[in-house]
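Okay, structure first, notes after.
Some chains have been omitted; the remaining ones sit where they do in the full complex.
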Amino acid sequence: MSIQSQTVAEFAITYSRFLDAEGHPTQDLPESLKNADTLRKLYEYMVLNRTFDAKAVALQRTGKMGTYPSSAGQEAIGVGVGAAMQEGDVSVPYYRDHGAHLIRGGSIEEIYLLWGGDERGNDYATLKQDFPVAVPIASQSLHAVGVAKAIQYRKQSRAVVTFIGDGGTSEGDFYEAINLAGVWKLPVLFVINNNFWAISVPLSEQTICKTLAQKGIAAGVSGEQVDGNDVLAVTYATEQALKRIREGHGPHIIEALTYRMCDHTTADDAKRYQPPEEVESYKKEDPILRLRNYLVSQNLWDEEQEKTLYARVKQTVEQAVHAYESIPDQPPTAIFDYLYATLPHDLIEQRDILLANLGAHHE
Amino acid sequence: MSEITLVEAVTQALAYELAHDENVIVFGEDVGANGGVFRATEGLQKRFGTDRVLDTPLAESMIVGMAVGMAAEGLKPIAEIQFMGFIYPALDQIISHASRLRNRTRGRLSCPMVIRAPYGCGIHAPEHHSESTESILAHIPGLRVVIPSSPTRAYGLLLAAMRDPDPVIFLEPTRIYRKIKQEVPDNGVALPLDRCFLLREGTDITLVSWGAMLTETMTAAQNLQQQGINCEVIDVATIKPLDIDSIIQSVEKTGRCVIIHEAAKTCGVGAEIAAQLAEKALMSLRAPIQRVTGFDTIVPLYKMEHLYLPSVARILNAAHEVMAFE
């Protein structure tokens, strides 16, 4: 027997890109992405991202840095999203969005400092409004909606962009955030880095959703999938979303499909769980290679420029390493000094104990 | 001037600050049209508009996490968690973020915010509506935890909390929401945080408590007075950071101390006070300190709640034991 029912709601999720894995355009590029300088800038920052990042891993291997999360293979996301953001916008990142930090004018040294175990890495010199990296997965999504609420309250045209991993979308905080963003029509963009792994847990064990963009449907929030290894697709989707957001149309979700071409962090060994064939098959999707192929095919890039770029990037990174290694330690009392605006009386006593013991120690 | 209850004093303080600081935003579940399930936000949405006083969806982690984002952008979020028993889903945002943002960013971003929550037992409500787990919060570096025990202190301390540049958890004892009435001038004058209040001067024994339990504590003090025992009564008020100096001063005078709280005994705030007294005033103690507290049980449903709650009789017993000690 068949029961009659009426359809009361329908939804669809789309996927888009501009460049295929070989860097061939799959469709005409939008005007904003025809500018040669724009394209080269995206390329340069992806190269910088990969280079500074490899250096961080090397520093960790030689004991000069703590556990570090690489973003290898995923540079198109941070760089593409960051490129589309404006100055007063607020970034509320997780730990693989270094590309956004850099292209928005943040420094490498700050990133090194943080992962080198120094809180000063979060005291951004330029990106004063940006949030520091959130370590507790998905918790940042809620900060983003709070920031967006403040912006909405003040009737500003700024936007908030928050990042999260595929694994992170399983946390309640992510869902609570998109739901609030939906009902309050907040100016916030959620960018999902879908690199198909959450440490050792593959996406297929994280959720049976066909897409992560569809998670927005549970919050009445629009979502789309883009090729996250195509920096042009990421940039364009972000630009369009931020434009709509600034116009008051409310939140949006971009799921960027990519792959984690690295260990989860330097404390991890991905060979224990990532199938080698899978890793191999994604090598040809490399976002840097792809854009270079396109640039070269358009005569916008040549060997000479490549050499110059790598030399410059190398120098930039070396300078950052030097700055990082030569910064004097924080004073011991720094562990007390930023807890409260004014140190409460009970902590003054504890700080004295610390100082007394340091004295004893140094004797 | 007419007299108002503790919950009305809360409303009065919220209204004052809403009127005087446009960065103040009040939100939570049912705080809008309904004025809060205890009416603590009664009339505020009508008076200040839906931009300033907002209902949120039902999600506590969201309420506090959002407050962190708002505070970092310079607003002064005043969030209500409907009952302390429902603060637990928000503990991650409180512990991992609200209390840490300033320290984590070396002062670049901060979290001036207040989280208000009705707390404690005594209202014949279902399970989870009687929690007093303030010591969990008192353990967390970077927080302030404040508990008023009268309309006057509710008004003055809440104003102070809202003006504090750091996150404050403000726990409102439901049992005395409407028990006491006082004249509370709406003059915007805050009371100091981080300080005890001396509710009664005395020489023989120090009774230390906070929140609703001060009712039983004061009654016990009056009883003891009739028996010739002169109690000093201290309202701790801010349980983090703890004003231990005032308590020590009193104990140095009396030599005897009973700490009274509603929360479960083990690892309650009473333990911290007793420990500090044992460290810093051991030689002044003429008798072992006693703690009269809730038992280490789940707060019973309301038919047996009275067995859980420290009674005047239990306080008197403890005081007598402490006095009798040679």
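Lettered A and B in written order, each chain numbered from 1.
Quick note on the criterion: a residue touches a chain if its C-beta (ideal position, glycine included) is under 8 Å from a C-beta of that chain, and two chains touch if they have at least 3 such contacts.
Bear in mind the structure is a predicted one, so any value in this text is a computation, not a measurement.
How is the whole complex composed, chain label by chain label, with copy numbers?
A x2, B x2
In the analysis below, only the chains that are shown with their structure count from here on.
Report the inter-chain centroid distance for chain A and chain B in whole angstrom, where each centroid is the mean of the CA atoms.
40
Going by the contact rule set out above, which residues of chain A touch chain B in the complex?
90, 92, 119-120, 122-124, 128-129, 131-132, 136, 139, 141-151, 153, 172-173, 176-177, 179-180, 183, 334, 338-341, 344-347
For the complex, give me every residue of chain B touching chain A.
Residue list for chain B touching chain A: 25, 51, 56-57, 59, 61-62, 64-75, 77, 92-93, 96-97, 102-110, 141-142, 165-166, 194, 241-245.
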